[in-house]
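One structure follows; several queries about it will come next.
Left out: one protein chain. Kept in place: all the others.
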Amino acid sequence: MVDITPADAIPPAEVAEVELYHPHGWWTKYVFSQDAKVIAIQYSVTATAIGMVALVLSWLMRLQLGFPGTFDFITPEAYYQFITMHGMIMVIYLLTALFLGGFGNYLIPLMVGARDMVFPYVNMLSYWIYLLAVLVLVSSFFAPGGPTGAGWTLYPPQAIMTGTPGGQDWGIILMLVSLILFIIGFTMGGLNYVVTVLQGRTRGMTLMRLPLTVWGIFTATVMALLAFPALFVACVMMLFDRVLGTSFFMPAIVEMGEQLQRGGGSPILFQHLFWFFGHPEVYIVALPAFGIVSDLISTHARKNIFGYRMMVWAIIGIGALSFVVWAHHMYVSGMHPYFGFFFATTTLIIAIPTAIKVYNWVLTLWRGDIHLTIPMLFALAFIVTFVNGGLTGLFLGNVVVDVPLSDTMFVVAHFHMVMGVAPILVIFGAIYHWYPKVTGRMLNETLGQFHFWVTFLGAYLIFFPMHYLGLMGVPRRYNELTDMTVMTESAQHLNSFISIMAFIVGFAQIVFLFNLIWSIRHGREAGGNPWRATTLEWQTPQTPPAHGNFGKDLPIVYRWAYDYSVPGAKEDFIPQNVPGSFGLSKEPA
Amino acid sequence: MAIALVLVLIVVGSVLFHFLSPWWWTPIASNWDYIDNTIIITFWITGVVFAAVVLFMAYCVFRFRHREGNRAAYEPESKRLEWWLTVVTAAGVTALLVPGLFVWSRFINVPSDATEVEVVGQQWQWSYRLPGKDGKLGTSDTRDVTPENPLGVIASDPNGQDDVVVEAADLHLPVGKPVKMLLRSIDVLHDFYVPEFRAKMDMVPGSVTYFWFTPTKTGTFQVLCAELCGQGHPLMRGVVMVDTEQDYLAWLGEQQTFAELSAPQQTGSVDQTPRETTASGSKISARLETVEAR
């Protein structure tokens, strides 16, 4: 138990050490801005724009799968280019960029009580390099031969061979260059997120008083900083193989009857490097979602998050463990079979802290005062889809069960549910939650309800039945599911149904985009703290927060982020910067 | 309120879908019903957890939804409850893992009486090699691949001379005998996958991978490639016929050995094989072209 200092005995917080860059003109204020909030919006808009491209690509793929032979312009070549770009954009350029570059930039300084990120200039560079990476990626659509069609895993040797679209053209080169740029840009941003949490916290903001959102983004960034180098190494080595003729990954190969001048390399080496990045990447996307959803549930259920300490420990535990499970993506890759024992065990162990997080979310609802706002609805939907996708992960993580299911539609359904639908539902919830802070206006409720129901139910109807296609043995990455004994007629009907649902869900996103734009001017005025939340970003003097975030004095933090419905307090929430003692000061009996 | 009802409907609907829908795995044709059983165990455990969590959530939403004058309880944590949940989860996870690892150790340990069959993948067709009378496969190397020697069998290895080579045609296997599939690729990654056999493994150029199984039913089964191998990937199909012992021997008798295949070429007579290779190769590319032309 720590002494409680009376509030008036504390000197006002000093201005943070950070030397803020004060913009003078329009360009430095809105374009080459060093303000994390502007950078956050730039990241979000860019990620959403490129995400829309990926959404359209998924429609094209579903057209082909749902109605085979109907759409002539989707050649096998084009189909593989679509799946590759769809996967890569969604995982890296949308989810990673939006969670860390978007939400991280906006929320970290505000939530920890800082005026800005600690290295604003580097932060600005981070965005512009990200934009460059996106442009290079987009340029591959217009390059001779089109973008790469190697699958988002880019497995060599096929990724750099003629049998794959873009393999011997520009596609794969542009993809690798774009990834390398992304990693450089991300590292610049990531340094900011980590060091701001370490050094930028305002007085009184100890680690255990951080909102879980910050914990999630912080841990995910640390992981990303350590995992992305693996992708960097793999990309550089593959670029050498493709451009300079080395044989890091290229074994002796006979291509279409001709001996290639390569030899000795190991495709498995690439897979190890790729998944050493690729598995932590799953949690790089999941942990910010975990953190954000914890705050959404707590705020809208007017109740402290249940088991805060366990939640923090679980985030750290998942972060550390996720570096020793990568080879569960490689059970049938031909690696040494004894690895299967080790990686199946570590993979199933990681299910335990993850399950604890789920329990704590639902236990937060227990005896709460649940306001069924749109952010809350999205949070509930997240739990459903995440539990569903997480549990199917227990199939795929358990090495021998993975054998029949790997590379089937079961895998596609699993990862879309767990790292596609679930985190994106959190993103939507978070946008409905924080939009009032960013713009000062609420998003339209009716459009929001429509968006929620269509997205949630539609996405569930797409991906839940898809598991059963995989169970039947329908393989993934096939542009034609015809002439196949496992693909019965009824299964083809199911496939068409899935495609139709995909269009409907995609359409709902357009409604959402409309809502985003329309509400900037026409939304209801929100006020500074419409959700009556405790965390610091809702306590700013201006909404939207001005340059420097907190006006003259930085806030002082007197309590943790979850003082909702404290017994003895008049209101059902006490902001973190409100002094005074309420509630339980002793261990409950 | 609607959400509570929908959550219940999701659980009920998912369970009904699971039991009533026609979409279920193909009838098994190998000894790997162990794997199927592990999947069933996993379905039960995960299904119960899913239903429990979502129904509990639905109840909470219904029971504790906001009404005027409500106030949430104050409850930072409950160590005992959290420990209990951790222990129960750990038990559930163990119940999944232990049978899984047990079956995996069976999966990777090949019985000593298994006969070896080599599968060679290339863009985009399957070829096979069976040991001849000596029961041994000769060594091979991708660098030795030529139009006359499409599988890259090393000619100087005496074990290889009597190997039966089945190029771009159907594979036959005798029912009830364990086989060890040795998997090899001469260009990119492939994966030999017969849904009815449940087992599969990637084929990695430059190394030999394996899996084993015992076919338990006679019949014709489709081979699919289960690792993206370029734009012809979905067209890379094959056929495995599981025969009775008699039929199998009859088929085996019709096949040519490596020595027979390379012999006519030495005498300078008709070279049937290479033409066949290009034929089947061009068949695929023709198919690709027609697909593209559409």
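Just so it is clear, A and B label the chains in written order, and each chain counts residues from 1 on its own.
Keep this in mind: a residue touches a chain if its C-beta (ideal position, glycine included) is under 8 Å from a C-beta of that chain, and two chains touch if they have at least 3 such contacts.
What we mean here is this: contacts and distances are computed from a predicted model.
Student: Can you tell which of "Sulfate ABC transporter permease subunit CysW", "Cytochrome c oxidase subunit III", "FAD-binding protein" or "Na+/H+ antiporter subunit C" UniProt lists for the chain that's not drawn?
Tutor: So, among "Sulfate ABC transporter permease subunit CysW", "Cytochrome c oxidase subunit III", "FAD-binding protein" or "Na+/H+ antiporter subunit C", the name matching the hidden chain's UniProt entry is "Cytochrome c oxidase subunit III".
Student: Just to verify: which one of A:Phe248, A:Tyr331, A:Phe386 or A:Phe573 makes contact with the chain not shown?
Tutor: Residue touching the chain left out of view: A:Phe248.
Student: In the whole complex, not just what's shown, which of A:Asn304, A:Thr373, A:Gln492 or A:Asn529 touches the removed chain?
Tutor: That would be A:Asn304, which touches the missing chain.
Student: Touching the hidden chain in the complete assembly: which of A:Val91, A:Val214, A:Met237 or A:Ala459 does that?
Tutor: Residue touching the absent chain, from the options given: A:Met237.
Student: May I ask which residue of A:Thr187, A:Asn398 or A:Asn549 touches the chain that does not appear here?
Tutor: Here the residue in touch with the unshown chain is A:Thr187.
Student: Can you tell me which of A:Val56, A:Leu207 or A:Leu513 touches the chain that was removed from the display?
Tutor: If we include the chain that is not displayed, A:Leu207 is the one touching it.
Student: For chain A, which residues reach the chain that was dropped from this view?
Tutor: 1-7, 10, 17-18, 118-119, 187, 190-191, 194-195, 198-209, 222, 225-226, 229-230, 232-233, 236-237, 240, 244-248, 263-266, 269, 272-273, 276, 304, 308-309, 312-313, 316, 320, 323-324, 556-560, 562-563, 579-587
Throughout what follows, only the chains that are shown with their structure count from here on.
Student: For chain A, which residues count as touching chain B in their complex?
Tutor: 69, 72, 75-77, 80, 149-151, 153, 155, 157-158, 161, 163-165, 167, 251-257, 259, 263-268, 301-304, 306-310, 332-334, 337-338, 340-341, 344-345, 348-349, 351-352, 355-356, 358-360, 362-363, 365-372, 377, 380, 383-384, 387-388, 391-392, 394-395, 398-401, 403-408, 457, 460, 464-465, 468-469, 471-473, 475, 477-481, 483-486, 488, 490-491, 494, 562, 564-567, 572, 583-584
Student: Which residues of chain B touch chain A in their complex?
Tutor: 1, 3, 6-7, 10, 14, 17, 21-26, 32, 34-35, 38-39, 42, 45-46, 49-50, 53-54, 56-57, 60-61, 64-66, 70-78, 81-82, 85-86, 89-90, 93, 96-97, 100-101, 103-105, 107-108, 122-124, 141-143, 145, 147, 152, 183, 186-189, 191, 193, 195-196, 198-207, 209, 211, 221-222, 224-235, 237, 277-278, 281, 288, 291-292, 294
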